[in-house]
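A short worksheet on the structure shown next.
Only one protein chain is missing from this complex, and each of the others stays in its spot.
Should a chain be cited, it is by its letter among A and B, assigned in written order, with residues numbered from 1 in that chain.
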Amino acid sequence: MHIRLVSRILPLILLVPLAASCSSGGSGAQGPARGGTVTLPIVEDPENLNPYLEQTNETNLITKTIYQDLVDLSPTGKYVPVLAAALPNVSANGKVVTWTLKKGIRWSDGTPFTSADVVYTAKLLITGLGVSGLGWNLITSVTAPTAYSVRLTYSKFDPAYLDQFSGMAPDGGTQGIFSKDACGTSGPQDLSDLRCTSKPVGTGPFILSSWRRGEAVTLAKNRYYAGPGPYLDKIIFPEVPSAFVDNEMLQSNQAQALWSIDYHSVKQLRASGATVVANNLWASRMEINNTQPITSDVRVRQAMSLALNRASIVKYIFDGESTPIYSNLFSIGNAPTGTYDPAAAGKLLTQAGWIQGAKGQPRVKDGQPLKLNLLIPSQSSGYAALGQYVQSELAAVGIGISITVSSDEDTRILKGQYNLALRDDGFVGDPIGYMERYYLTDSKPASDGTWDSGWNVDRYESPQFDAAIKKAQVQPDNAKRDQALLAANAIWQRDMPAVFLATYPYPDVYSAALHGWQPNPNSPMTWDVAQWYLR
Amino acid sequence: MVSQVAEAPADSSAGRPADRRAGVAWAVRVRQFVMATLSVAMTLLIICVATFGLMQLVPGGPLAALGGSHGKASHQQIQLLTHEFLLNKPAYLQFWAWLRSSLQGHFGYSLVSGSPVAQLIQARILPSVELFVAIASVSVAIAWVLGLWLAKHEGGWVDRLVLSVTGVAQGIPAFWIGVLIIYVLVKTGGPSGPILPIAGSESYQSSGIALGDLFSHLILPTFVGATVVTSYYIRVVRDLAVDALQDDYVHVARAKGLSEMRVVNMHVGKNIIGPLLGLMGADLPSILTGLVAVEEIFSWPGLGQLLASSSARQDYPVVLAITVISGAIAIVSMRLSRLLADWIGTGRREVLSARTGGQ
Partner (left out) sequence: MTQPSALTGELISVGGTKPQFAAKAGAIWLAIIVAAAVLAPLSPYGVNAISVQSAFLPVSLHHLLGTDDVGRDMLTRVLYGGRLSLLVAIVSALVGAALAIAVAAVEANKNKLLARSAQRINESFNAFPAQFALIVAYGIFAFGYSAGAGVIGALIMGTLIGAFSWPFMTPIIALRIIDFYGSPRMNSLIAIGAPRRHIFFRHLLPMVIATIWPLLPYVAGDALVTEGTLSFLGFGFQPPIASWGTMMATGESYIYQSPLLIIAPGIALAATVASLLAIGEAARRANS
């Protein structure tokens, strides 16, 4: 359900509180203590530990401790070299990118890390996975001029040349550099046949020590890790299906960190001394099927937006852990806002021909009642509450809402079998790729019920919006592109193809005993696990 | 009515005490054994058909997940599966293909991970067995001791208190007690943590098997899983014992001048063990499925948890296999428990006989 896009700019606005909360790192006078075990419960057992086969957030959480990439996205959105010695050289025409690698890095089996491994991994993505996003299809050749340099040739300049190797993009970037020797040289035809799928070999701070299915994945210190760190001896990811038990484990020091918890427990966990960091990158919104008879009227969609009080949603539904949002551009500097005005909503509906009859009854037009169905995902108490809040607020302006709880919401919205649907989605960095894939006319999903052909589940169609996005796409200057995006967004907000509500908080938790961590909204919380220590 | 149950609709499967006493000929025993095996096989076949049929009702068929958002199977894997399990053929052919390969221990592949189902299930059997054995032994032991004691002190205030408590406890859902116990233990445990581990089956600290560690992890799930069963069995044992204390042999034993303790423990108690063990076997299906909730709450890595997570991910081959295997375990255990009860030789096998479908 959660799809992330990676790009260049980072929402600086979010980083101020984050930077402030990083205080725990290095605060001790005597430096990091060595030893100890950190337990970080996960909800579901990963199916395998090959990050290219299994791209759930939980697998990433684990594989991030085993594998490394050429660069990482830092909490402030900068690219920092990891396996690369520095950021790469780009030729004047932008078509040739040359990476220089760090020397002296070893795989967890003791063999040296060289450019052959990077070439192997790049080919894995290009031919094995057939990834076309992020410009992989622009690459015409990958070579290794020396043991510590890699040269990529593109058919034209690819602005995502760093993202490709940043490890932050399940949508098409490397998820860790694989060892050519450990994975097998037979060619990456079938990923599950790679030797390193069952026996991961990485350059990261930890190595797989044992994995009992359905029980726990245990990782131990990688003695070949280049350092500094890791300070912990072990990190354990036990499978704990109940979110409630997760919380109880943290409070009783049976777990030292929790990932992506339910925001209901934030206050309780803070009271127990833990630090809770809410990465507000996920936008909860109400998708509207713009092709349905009632909702194809822009006045109805506008009225729904006017009738929903974002401030109340943040305060009462999301426990104050979230921020109100009104459009896709919620994470840029001067994010567009909207208004809450139920009276205006009522007027709009009346203008649209929907006449209020008896109090508490849905409005009526030509004998037809103003009734819509709202789809909400199952297994989430947050959405149950949000759904009912939306229902009651819309009822107040005369829109009757029936709620359907669905375990296959994605399929239904992709196939267009819905009126309204609550969901959330997030992205890291530049929102343009996100706006393209969600709202361009030719991004409408095919009827196969997959996300492959586009994410425009609202079936939004606006040549004007399409044109405005095209303008932003060719704008290389970041500030100017923001302006272009705002112009496109103004068209979007006028048409209101979906109603954005509030960021959806997925907080990470660090127990009071855990130190050295630094939250990174761009990455799974284990991105800096080498620096973690217990005291 | 009780004695009538034993004569229930005729079927000649398991050996009757009367036959044993008569010293039946070998041929008859073989025939009985064959008949019993056949009837078990028949029952198993019905379970397989029913489960497979259920899977056919899943929207899009058992392979719906292959194309869905959960599916990770490659095109080649789909082709392979389609070929191996005749997925493009009519349902009865699919059933036949699945049955044939299942009988060889090959239950197909997980739609989510692509690993063999048998391998996934194998890893989960031991934890489930541990938990089941713990629950079964704890509840039988407590029920036996307490039930006998109550029967001896029938009508006393302890008797009435226990009857009331167990009467209410029988109705409590296991997951509910589980959640509240964890909540209370953590709350009262303070910063040093609860006195017992609340999740998983071990601490993963040592590489070998640490029995003490396993036991400490077993305590809470066992307690929660056993509450309802134990409450119920205490009442059963008490009723059986109260009844048995009226029997002639007890009067004879008393008349012989045996102490009351000896009478109750040796004579009555011994006679109750059979039916109690039998009951446990007969209740196995419901206890087994009841473990889903206990395993979910306590993160116990057993079959129930695998079933729940596979169902949520629409991984139907795994669900199909677990259901059929559990059914098989249940049916065999029910039959065995009846034999066991017979062998222990109490006169109360009618209890079981009615439980297990009346043969």
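We adopt the following convention: contacts are C-beta pairs under 8 Å (C-beta built on N, C-alpha and C of every residue); 3 or more make two chains touch, one makes a residue touch a chain.
This is a predicted model, so every value here is computed, not measured.
K.L.:
Would you indicate which residue among B:111, B:253, B:291 or B:341 is in contact with the undisplayed chain?
P.N.:
The one listed residue touching the chain not shown is B:291.
K.L.:
Can you say which of A:98, A:268 or A:483 touches the chain missing from this structure?
P.N.:
Result: among the candidates, A:268 touches the missing chain.
K.L.:
If I consider the whole complex, including the chain that's not displayed, which of B:148, B:185, B:198 or B:229 touches that chain?
P.N.:
The single option touching the absent chain is B:229.
K.L.:
Since one chain has been left out of the picture, which residues of chain A touch it in the full complex?
P.N.:
Chain A touches the chain not shown through residues 242-244, 247, 262, 264-265, 267-268, 312, 315-317, 376, 378-379, 381, 384-385, 387-389, 391-392, 403-408.
K.L.:
List the residues of chain B that touch the chain left out of this view.
P.N.:
Residue positions of chain B that touch the missing chain: 1-2, 4-5, 8-11, 39, 42-44, 46-47, 50-51, 54-55, 57-59, 135, 151, 154-155, 159-160, 163-164, 167-176, 179-180, 183, 225-229, 232-233, 235-236, 238-240, 242-243, 245-246, 279, 282-283, 285-294, 296, 307-308, 311-312, 314, 316, 319, 322-323, 326-327, 330-331, 334, 350-351, 353-359.
As a convention for this text, only the chains that are shown with their structure count from here on.
K.L.:
Report the inter-centroid distance (CA atoms only) between chain A and chain B in whole Å.
P.N.:
Spacing between the chain centres: roughly 43 Å.
K.L.:
Quick check: in the complex, which residue numbers of chain A touch chain B?
P.N.:
My answer: residues 37, 41, 44-45, 47-48, 53-54, 190, 192, 210, 212-216, 218, 234, 236, 238-242, 244-245, 248-249, 251-254, 379, 407-408, 410-411, 448-451.
K.L.:
Report the residues of chain B in contact with chain A in the complex, numbered from low to high.
P.N.:
67-69, 72, 74, 76, 110, 112-115, 120, 123-124, 127, 179, 182-183, 186, 189, 191, 193-194, 197-202, 204-205, 207, 296-299, 301-302, 305-306, 308-309, 312
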